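The complex appears here without one of its protein chains, the remainder shown in place.
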Amino acid sequence: MNEAVKTPLLRMAKRTSISPAAAWAIRLGSIVLALLLGSIAVAITGNNPIQAYGTMIKGSLGSKVYLRQTIKIAIPLLGCALAIAPCFKMRFWNIGAEGQITAGALAATFVARNLTGKVPSVLLLTLMCLAAIVGGGVWGLIPGFFKAKWNTNETLFTLMMNYIIIGVVAWLQIGPWEGRQGRMAQFDPAACLPKVGGVHCGWIIVLLLVVFIHVYMRYTKHGYEISVIGDSMNTARYAGMNVGKIMMRTMFLSGAICGIVGFVVCSGANNTLASDIANGVGFTSITVAWLSQLNAFAMIVISMLLAILTKGADTLQTQLMIPASISDIIIGLLLFCMLGCEFFINFKLIWRSKRGGKEAA
Amino acid sequence: MAILNAFILLVIAAITYGTPLLFGTLGEILTEKSGNLNLGVEGIMFMGGAFGLGGVFYYEKLSQNPNGFAAILIALLCAFLAGALASLIFSFITTTLRANQNVTGLALSIFGTGVGQFAGEFMRVRAGGYVTISNALKAFFTASPFPGALQNIPVVGQLLFGNSFFFYLAIVLAVGMHLFLNRTRPGLYLRAVGESPATADAAGINVARYKYLATITGGGISAVGGMVYITTIAMCVWNHEGLSGEGWLAVALVIFCLWRPLASIWGSILFGALMILYLRLQIPFVPTELYKILPYVVTVIVLIISSLRNNKEKQPPEALGLAYFREDR
Partner (left out) sequence: MTALEPVYAIELKNITKRFGSVVANDNISLGLKRGEILSLLGENGSGKTTLMNMLAGIYLPDEGQILADGAPISIRSPKDAFDHRIGMIHQHYKLVDVFTAAQNIVLGLKDEGKLDIKKTNARVREICQKYGFDIDPEKKVYDMSVSEKQTVEIVKVLYRGADILILDEPTAVLTPQETEKLFAILRNMRDDNKAIVIITHKLNEVMALSDEVAVLRKGQYIGTVRTSRTNPQALTDMMVGRAVTLNIDRPRYDDLQERLVVKDLTCYDHEHVKKLDHVTFTAMGGEILGVAGIAGSGQRQLLEAIAGLCPIHEGSVVYTSIEGEQHELVGMSPTQIHKVGVSLGFVPEDRLGMGLVGSMGMTGNMMIRSWKEGKGPFVDRKTPQALAKKIWEDLEVVTPSTEFPVRRMSGGNVQKVLVGREIASNPSVLMSAYPVRGLDINTSYTIYNLMTQQKMKGVAVIFVGEDLDVLLELCDRILVLCGGKLSGIVDARTTTKEEIGLLMTRVGGKEDAT
């Protein structure tokens, strides 16, 4: 009788090591689990999940046109995930990418409105991009400054900054910058990014950013500083790092990259500015960054995966009348499963041995 | 007199807009007192709004003669359960599987807004384009629980007794939570868990159970806020644009109110006022769209000011946001 209460049925212990293959198998398993759970939502609508996933794949990769649209969705996701990566590595919870995109796009649009026709297209685009870098960067720098100075909660600060800048654009859109019926006028072709391979050349820009972030995080002094701060602020101070300065610099960089994304979206994809320009990308890209374990190259794959989900969900809505927000549900589930699965990579579960322990005398 | 009347009307409107925030904030206070920083309130309130509305909608559809009290009860129950379920996911992933609370909360935000949106859209499509309930039933949600005589007291009648049932429920909840946290044994233990889980654990308190219970109950309460928004402010129509941002404001309000349930009452009303000020108090040359960002600007200012405070009694629960694992070494 007493044997049964000696040890609990299930205990856990830290794994001393795990093979990379096993770790990836667990991660892959969790993705499959998320898709299975997502199929429950599909089943509720009375549709066949397998058919629904099939429709999603077809709708996102089934033709050249669809593929281009999917890539168009993936571009800002990838760009933003790259922007967020240094912040998250530093354990600075920047969830203001949404606002930083908008701020960047706003700055780029300002340049486009004032300089179109006055300078050549290449110069105009360059100036728009620079303005976006400054705009997004400053919008990221503000919460970074307060975090560095007074340790102000950055999660809520960056979030509120989203609503503020989006409100400003909403005002411009129906106020001073209004074109027709509450929308701004389309950009002049000179202010639009050219197309390469059927998609605006933003994809080249973000791929360059992948390389940049990879090198920045792995091989530069800045990247090293960020890693140390993320691990221990005290050690960083001990090493003579100016934590506040690094925090502000990293937030400026993060905002600046978001700004570039904003520029790419307004100049390349939408050819105009609207208050919904970020359209949730800032949040979804957090998922991309985390699911890729902040690895820049893995982000390419994950952002494509989420773009397929998003594009596929649109197709679901038009073809099977399943609300497109199914993509958010699946993305949320993916994140839940991936967050949870790290536990099984770090710990192992020990069932009580069947022998029942040693005999009492 | 006109100014006084305008002011009273403003306060009443502020109460209407503040009530959903009050639920959201109270729920998150309870959650954070256990040391869990659940950033998923936005998603939780979406789910509460969608399922609360759904509950009433299907109740009216199925029932022969729908009863107002039953409708309110069903809405409360559906919203609470939706929020509790969402928080159960959060608790499982952060407390049992020890994942990062920040990211899990964000995931819950994405998931919850997705589920709320999905449910709202799904009902709309099913119902042939429009989900709402009959005007008779709607009136129950906004009606005051007090007799007309009290409401008709000059000047203060409407202000004190003319608000919806939910406002008074929230007040009772706030007072109850205050007493629970400060006067009862489980309340003391819960605060200990949030301040120092290792201490609570060593004292024989089941840390995981307190964290789970507080987070699930808190999530349920927050979700009721979403339902109250949809049924009182959005006139029982699914309106995700109106609801968006409420949850995040609630999280900010928790800091603003220093984790105190009683302070959250006037805090929520103040924020409610900020949200509708642009309708009531037009200022020349200030465009509406800019006026609407006022609550967010104020929140930012509040965040900055609260980070400047340095007082032992005015700090967040010490272990807020940290995972606890007994055998860690």
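A and B are the chain letters, set down in written order, and residue numbers restart from 1 in every chain.
Keep in mind that, in the parts below, a contact is a pair of C-beta atoms (placed from the backbone, for glycine too) under 8 Å apart; a residue touches a chain by one contact, two chains touch by 3 or more.
Not measured: the values here are computed from a predicted model.
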item: Touching residue (missing chain; options A:40, A:123, A:208 or A:239); value: A:239
item: Positions on chain B contacted by the hidden chain, ascending; value: 183-185, 187-189, 191-192, 195-196, 198-206, 312-313, 315, 318, 326-327, 329
item: Chain A, residues in touch with the chain not shown (by the definition above); value: 2, 5-8, 11, 13-14, 16, 219-225, 227-228, 231-232, 234-235, 237-240, 357-358, 360
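Here is the rule we go by: only the chains that are shown with their structure count from here on.
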item: Length of the line joining the C-alpha centres of chain A and chain B, rounded to whole Å; value: 27
item: For the chain B and chain A complex, residues of the former touching the latter; value: 39, 43, 89, 92-93, 97-100, 102-104, 106-115, 117-118, 121-122, 125, 245, 248, 251-252, 255, 287, 289-290, 292-293, 296-297, 299-300, 303-304, 307-308, 327
item: Contact set on chain A toward chain B in their complex; value: 13, 41, 44-45, 93, 95, 146, 150-153, 155-157, 159-161, 163-164, 167-168, 170-171, 174-175, 283-284, 286-287, 290, 321, 323, 325-329, 331-333, 335-336, 339-340, 342-343
